[in-house]
Structure formats: C-alpha cells, structure tokens
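Here the structure is laid out as structure tokens; the discussion comes afterwards.
As you look at this complex, bear in mind that one protein chain is not there, while each of the others sits in place.
Letters are used for the chains, namely A, B and C, taken in the order the chains are written, and counting of residues starts over at 1 for each.
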C-alpha cells in the first residue's frame, strides 16, 4: 500500500495549510522549530495572529530578505525574523511564563509518536547521541490547545499514532489535536477521535495505518486541501 | 533608674546616626518604614549609598519640598520621594527578588523584641486589632546584614533584648546587629555580644536592663554620638 | 487586533457577584480608580479582592468596602487610620482577611501568572503566618511552601497602552500591576494614553499584550492619594 499512500498523502505544506485553517483570529501562537513554522505561511487572510517565540519576542513577522538579517533578532530556531507593529521583547523567564502560565492559545509541534492518551514523544529517539530538549517539554504544557503536525506513518511505514509511545516522552496527556498526512484526529478522553480523512482512503485502510483504535463521533469529514 | 536612664539614653536621631556610620560606601540598603528611615539623614559624607524601597524604586533621594510631591513616586511608607541619577523602576516581584535573593547589603528595621538567637518580633503585639505585616517578614531574610534600631527597653522599662520573644515573630534567627538607645549589640551564634555601650552606664546596669546575658569578646567601646 | 473597550461600564460588565479580583496599586499609587468606581456603579457583591492594602480614605477599595461589596481581602497591610470601616468590619467578623507577607504576595501572583503552582520561600518561616503550611529544608535552611494566586479578573492602571494591550507604567505606580496582569483569567487595564500600534518601543514594553484582554483610555486619571488629601468620597452622595 506504500506506493499508493505516497500518491495520495498530503505534503507537509498541505498539512501546514490544514492546521492554519484552525487558528482563530486574535490568537497567540507558538510554532515549533522546523515543519510547524511553515504554518505561518498559510495563515488565512483577515486573521490577526500574534506569534510567540521562546527566546523573547512576541509579534514577529516574516524572515527578512537575505543580506538584511539582524542576528540579534531571531526566533527559537535561530532564524532571522522581522518585527510587526505592536511587538515586544522580554527575557526568557517572562517568555516561559507565557508558555507555562496558559497564555498561549495554541502550540504546534512535530512528533515522533503520539499516543491515544495524548502523550507525545518528539525530542529523543532514545537511540543515543547528544540529547537535546530545548523548549519542547515546556511548550506541551500551558497552551490552551497543543496540536501536532506529522506524517501519519514513519518512513518505514510504522504508525506514528500509537497506543503507547515507545520513545522517550516529551509530555504526558498533552496533545489535543493531530494533523497528519492522511487525517485530522482529536484526542478525546484517552482515545483517538477521527474528525477528517482523505476521501481517497477508506476508514479500514486508515485504521490499518494507525496504532490504536480510531473512534468516530458525529461523522467524518473529507480532509480537503489545495494543491501545495 | 528610669529617670537617670532617660537623661543619658540616646535620642532616636542619635541611634540612627550611629547606625548610619556602619553603612559602607557602595551599599544597597533598605530602611524600614518609620524610625529606620531617619538613618538616611545621617549618611556620612563621601559615601555613596543606594536606597531600595519595596514598591519598586532603587536609587531614590530625599523627600521633595511640600507641594511638589508626585504621588506616583513614593516609598513603601507611602511618603513622596525624589529620584537620583541612576535610579530604576521595577515591579513588586523583581523588588522582592532583590530582597529575598540576597542582593541587599543591609536592611534596618524597628523592633518590639529581639532575642539572643536573632529572632525578631516587630509586626504584631499579638493583642488583637487588625494584623498587618507589609514587607517586614521578607526584609528579615536575604539582606546580607539585618540590623535593628530600637530603644533598649519599652516605655514601661521592660527589656526589648530578650532570651525568647514573647510577641509574634517576624523572623527566626535573622538579626545580626542591634543599635539601641544604650548600646550596640551583635548576635553571635545564639548570644548577645556587647560591642559598645554609653560610657555613663555601667556594664552591670546595662545587663540589668537586658533580658539575656550580654557576652563580651575583645572589649567594649564607648557608644559615642554627636548631640542630635 | 483591537482590545480597546468603549466604556468603563463595558470594561467591568463581566464582573459578577462572587468573583475574585486582583486590583493593582500600592497605597495611593497605581490604583485604577476609574475602573474601581465603575465596579462600584455596577454593584457586584461578595467579591474577594487581592491588593497590597485594604483601602485608604473613602475612594477606591475603601469605598468598595464601605459599599459592602467585599467579603474577603487578601493583602499584606490592611491597617489604616482612615477609614475605620475595614477595621470595624474585620473585628465584627463581617469581612474575611488572608494576611500575606508583601514579597510572598507578589511572588504568589507571579507564580499564578507563570504556571508555577507552588514554591518555597524563607519568608514567614517560624511565624504565625506559616502555620499549617508545608515546610521543607534545602541546604540546611528551612523554607515555607506557598501556593500560586490567580484571579477571575485583574483591574490595573497603566500609562501607555496600544490596541494590542502592550503597556508601560508610570514610576512607582508600576508595583503589582504587571504581575496581576499575568495572573487573571481576564485583565482589564485603564491607560492614561492610548497610542497607535507601533508607538511603544518593543524594548520598553513592560506588560506584553498577551497578558491583557481589554483596555480603556482614561486620559486624566484620578490619583488616590490626591483624592484622599481632598477628602473625596465615592459615590459622592456617600458623604
């Protein structure tokens, strides 16, 4: 099924686009380093979203043109950013007070594995090397919604949505919604609740690619995105 | 002996003068509300002292002339102050981080009672009414030196330097030096250590006015102050 | 994004009976007098109020107590020569008091805003104000465990504000205001000057807008100390 899957599955840009549709006007949002950062590109017109970065900036905008970077103005991924009117600087303790204190409306992170309990594993494969955690363990606590963007399965076809995480945990019971390359899945009281799936994929095929039961409540919508 | 005592004992201004002599150049100092505030008047020439007040000002100066007060610029005693060059404003949590975090060189407070263990009672007589503590319990912890300025005895002649405080405690084992109307006494490993006394008063008479043993190490100096 | 509110009445409209409210200010500085008086006009009852003091004179929090709106005060220094209304109510059992050392009060509010449910402090160890609280020893010294403080609403006073809620303060009127802004479900600021977005230097923002839900411009705010020196009362008919 792998080839067929690759033909229908969403690109990262499409997953990011889908996640962006759920970000409400007036939200304060932290986008994790890497793939989640792409979501900002697809922010729907007319919605005002304030982006937070761990290293002490609120209200930043796009990357500056190459050659115009100020390297004292970066985000947590160490990429150069620009300021929008109404931005603010603050130190690291105030920055994580915003995170831990429940002031963010949404944090979006990547994942190695997400369990049906909402447990997230995204910081360490547990296979040795230099461990590095950054702000991931802080970000999964405090934001009103903690969402994940991810491929539905690993490169070798293993489910990333699982019953129990086998990799080292980032946080326990913290994820509220998962945007995958095949579906949108909520975490609801310790269970996966399927909200949307690609029309080209049957429920049974999706279930086969998922490591725990996909529950249904109130119908499944088509996961429909533009070509990106 | 009470009349004789009143004739020789130091005025509050003289106690404040004596305490001021020990404040080193370059010190950061918090003076408690009321009597301790008087110490600032007697700061020796040529010494640079930065005063801290709990409500978020560092580096304030004298009271403004009457009629020129700005009531957004006050100290913890709610009295109008002025700014000196190099002052800074900050919020209450940062202000008490300075206190609790050990950043002040000296805090000077008043006292109902001080025990030989360094325990201080200065916030409540324990006799009912509306209790009010303000910043006293915070100030006794953290400053490198915590000094007390006080009459040596109560208005009715009872010792204020005691073996155990009978009034509600402000802090345990926190006082390091006591400037009284009759003597300068250190707290040294759970004992009073007499450093200076009025020349006109015998050691025995002073001991009789003190509620715990006055120890001596290395001689007693005369407590000598200008007329104030 | 525009968090500007059209009136004081709108600003306090959500504050119902039984709410817990943090109110900024220290003595006469930094108190959001106009917001407090709007709340008196609204007439909410059975409120828990968190402030360093329990009011002075006959305006602001003192006037709330006089109007019998407050059932509990959480503060460090409720004693006041004038008015006696808190004293009389307290001694007759008509108002509850939770007395907290000033630095602990500030840190508990910050903890509420920062998602820290509990912390240890040397303050109060061995005193009556630590009775019943967990004690722990770290590196040979004893500390008291204190819990976070949160509120349903914070009413604060700031100097400059922009439509996103970024705030600066005026001198020692800063005090508890930035902390309370962090610790309430809904933070309402009265600002002395509402400025366009981008006019506050991002380096000088003291309270980033993420902590502020609504703001109302009061361009010549009343100052509690000055009101009290004039013998003002609120409502004026209360005299």
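Just so it is clear, a contact is a pair of C-beta atoms (placed from the backbone, for glycine too) under 8 Å apart; a residue touches a chain by one contact, two chains touch by 3 or more.
Everything numeric here is computed off the predicted structure, so don't read it as measured data.
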| item | value |
| --- | --- |
| Chains in view touching the one left out | A, B, C |
| Residue in contact with the excluded chain [from C:143, C:176, C:211 or C:234] | C:143 |
| Residue in contact with the excluded chain [from C:27, C:101 or C:115] | C:115 |
| Residue of A:134, A:157 or A:190 touching the missing chain in the full complex | A:134 |
| Among A:37, A:54, A:105 or A:196, residue touching the chain not depicted | A:54 |
| Sole contact to the chain not displayed, among B:44, B:102 or B:129 | B:102 |
| Residues belonging to chain C that touch the chain removed from view | 107, 111, 114-122, 136, 138-139, 141, 143, 147, 168-169, 171, 202-204 |
| Sites on chain A contacted by the missing partner chain, in the whole complex | 53-57, 70-74, 76, 78, 89-93, 95-96, 99-100, 119, 124, 128-138, 141-142, 168-172 |
| Absent-chain interface as seen on chain B, which is shown | 26, 28, 48, 50, 52, 58-59, 83, 85-90, 93-94, 96-104, 141-142 |
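Note that only the chains that are shown with their structure count from here on.
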| item | value |
| --- | --- |
| Fewest hops from chain A to chain B - one hop per pair of touching chains | 2 |
| Distance from the mean Cα position of chain C to that of chain B, given in whole angstrom | 30 |
| Touching two or more other chains - residue numbers and ranges from chain B | none |
| Junction residues of chain C - those touching two or more other chains | 110 |
